[in-house]
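Working notes for the structure below.
Apart from one protein chain that is not included, each protein chain of the complex appears where it belongs.
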Amino acid sequence: METKERFHNRVLSTKKVGEAVEAYYEKCWSDSEKGLPTAWGEGIAYFPLIRAAGLNYVFADAMSARMGAKKFPYAKDAAADFGFLDESCSYARFHIGASRILKGDYPYDKSFDLKKIMAPLPTAYFNTDCCSAGNTWGDLLSRYLNIPTHTVYTRRVFDKSEWQPEMDHVVEQLKEMVGFIEKITGRPYDWENLKTVMTYLKQSAAMREKLRNLLKMKPAPLTYFDVLSTFSAFTILHGMPEAPVLLDQVVKECEDRAAKGIGGVKKEKYRIYWIGAMYWSRLGYMAEKMAKMGVNVVGGTYDYMFFPFPEEIDPDKPLESLAYAPISCGYTTDNNMAPSMSDWRIVKDLDVDGIIVWEAHTCRLQSGTNHDRADYIARRLGVPITYVQGDFVDDAFFNEAQFDTRVQGLLEVIDARRKGKQGD
Amino acid sequence: MQAILDTFIEIRNDPYGWIANWKANNPDKKVVAIGVYHFPEEFVHAAGMLPFGLQEGSDSIVEGYSYIYPSYCGYSRSLIDMGAKGNMKMFDGMIITDICIQLVQAQRKYLRNFPQPHLYLFQPSLDLSKDRNRADLMVDFKKLKGQVEAIAGKTISDNDLRNSIKVYNHNRALLRKLHEMRRNEPGLIRARDMQAVVMASMIMPKEEHSKLLESLIAELEQVTPPQRQGVPVFLSGHLCHAPKIEILDMIEEMGGIVIDDDLHTGFRYYAKDACPDGDPMDALIDRFRVIEPDCISRMHPSNHWDEYLLRQSKASGAKGVIILQPKFCEHQNFAYIYQKQTLPEGGMDHILIESEHEMISLEQIRTKMQAFVEMIQAKNAG
Partner (left out) sequence: MKTQIVVGIDIGSLSAKVVVMDSKKRILSSEVVQRGIIVDEAAAKQCLITAMSKAGITPDDVDYSVSTGYGRALPGFGDKNVTEISCHARGAHFLNPEVRTIIDIGGQDSKVIALEDSGIVHNFVMNDKCAAGTGRFIEVMSAALGIPLKDAGALSLQSQNQAKVSSTCVVFAESEVISLVAKGMKKIDILAGIHHAIAERVSGLSKLAGVRPAVFMSGGVAKNKGVVYHLERAIGEKIFVPEDPQIVGAIGAALYALDVILE
């Protein structure tokens, strides 16, 4: 049988992360059928706090990304039917659309097994106020599903003098959040378990750091797309004991490849940094497409989201560690104050040849910082940039011809610079 | 009367030109550009400065696209474009309110790219349902007061603040009176002129505006407005900036008579007063915490804009609601989900008109509006 030539040399152990995620969703469903509560939430979520209470928690963005990846069309349709315009946040649309389907308010093709597409309806919603769309999203779901919502309100900080007061502000609210969680679960909060959860999170972050270091190698034994395939270890399996174990397997496979000189792509001709969101609906497709062009995307914005640094997680100070998350994230604080997301030194270590900036058309939170971030990095490194429009999960905003032309154009610029001359 | 209106219209037609002129004629006075929505302007007034309610610019977006994508609302894009063009350097300070991520991004663009003296982000705690909200707001308001004092170079006393509250309450009462007069006498004042009255209040010195408005109201009280054939309508939406006057004109041209609204350049601006006595900080915080009209940017279980809209439009005697939604305004799109259900269920016809910074086509709006009026007239006749 003829085998199709593959250019993306996928890290196989990332598939196990996917399997574990599927198992988690199955657990959510079976627990729900037993009457156990499920919670949904959005934002730079303080999800370890929820995890430690033994509450099944599903991060909204991740659920929407999963629906996009599984090509489930009805969530988007349900949202449009509800009154949503395509221009609004696609994560929100898919998520709210899913809730309508689960509630039985919108039809879908029953050949889709909803248990394999989405999580069960929640009994509570957690909002972490990283974006106004997120706030209204939580409010709407709260009303539509008639469930309580808890919001942790976070101020943006601009000056180092503001960090500690704001962290204190968040810690106070997290304590209130614990009270809310206790009402949902009907039992006292397990503070010891929080330490355990934070320990697993710290171990996971350490694995992630190893993967970031492996990406610095030339050729890199993995791609940014492989890293993103493990991302649900943070967004879904956060704080669970299997998360660091699965990530460790990924690290070991990559270290083994590194020792054998096996690259993440068949031929690493170009090293590219990816600023902005990711096209979750077509992660594998993008990985293969880029690899076929000889591109290894060796890093990107998501490398530094959701607890990227193990040293920032102290299991003995869990609330303080969680409060630090929005402060250190470039989306909720100013670029200058979030070195992880705009530090050209990090990108310099990756020795990139160029930058792709991906605009998720429906997300004003992440796309707003793209130009500044790309400019900040590119000016210091002197690398070319190309801007491409798309989205997280809504295929309507992706134009393949546009993508191909702009990325190919970028590669040609890199080639020309390498040759160092043009003149005729 | 027309002379007074012309004063307001001149400001509405070119707010940035007007303020530049005012600054030139008042070189010893400072002007602070502010995002008006939910902003306690009294702080700026009490510090002896003029608050300038940031308006959408009139230019097409050109320079701004080097900094932001087109998928942002026209207002935020326009603010960024004006910053990129260097048009905002005349202000002594700029404070944007965080009620929307797009406004936050606009402020961020200034922070990174268009240096502006005293550029701040006012971040009031928006979850009004929490027990801690009042305490959090006290922190936010104290910080804002400190920032305003830094711009002014002087401390704001409680007496200054109380006095400013009185000045603002007086102006708001006058605006509410005009609002009431319009409701009671449909056709008393054109929609575009009402907009000019309100926008001028966001820009010119409050005392002067009140004086002119008193005179305008006195003259209008003597006027019997011409009988207008049409359908009384409630205008809703446009939370941060003024709708284009071409749209307002089109609505009236096609037979809509605007008798009530919850617009930014409308009832939202003057709906609530602050208590003039006691602790002025408490008074301003209490005012902030009153949800009137309902507002999608704040969180509270009873904060349902759709229910407010149904209630208010019926109370006003409107026969239809026109929702003016700026393209890319996520807040309004989210709000529309329930408006779309609640209004028809409550027996109130409505239409949604999407607006853009660069107006796409009035012909589309003309057709929609005409059809809407025809539909309501037919229902009423039937």
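The letters A and B name the chains in turn, as written, and every chain counts its residues from 1.
Methods note: a residue touches a chain if its C-beta (ideal position, glycine included) is under 8 Å from a C-beta of that chain, and two chains touch if they have at least 3 such contacts.
Values in this document were obtained by computation on a predicted structure and should not be read as measured data.
For the chain left out of this panel, the touching residue among B:Gln2, B:Asn21 or B:Ser60 is B:Ser60. If you put the hidden chain back, the residue from B:Pro70, B:Pro225 or B:Gly346 that touches it is B:Pro70. Across B:Met1, B:Met138, B:Leu362 or B:Met375, the single residue that touches the chain missing here is B:Leu362. Contacts to the hidden chain, counted on subunit A, fall at residues 359, 361, 384-387, 389, 397, 401-402, 405-406, 408-409, 412-413, 416-417, 419-424.
Along subunit B, the points of touch with the absent chain fall at residues 60-66, 69-71, 356, 358-364, 366.
By our rule, only the chains that are shown with their structure count from here on.
Subunit A meets subunit B in the complex at residues 82-85, 87-89, 92, 129, 131-133, 135-137, 139-140, 143, 151, 153, 155-156, 158, 169, 172-173, 176, 334-336, 359, 361-362, 364-365, 367-372, 389. Across the complex, subunit A is touched by residues 66-69, 71-72, 98-102, 104-105, 108-109, 111-113, 121, 123, 125-127, 130, 132, 136, 139-140, 296-297, 299, 304, 327-328, 330-331, 333-338, 340 of subunit B.
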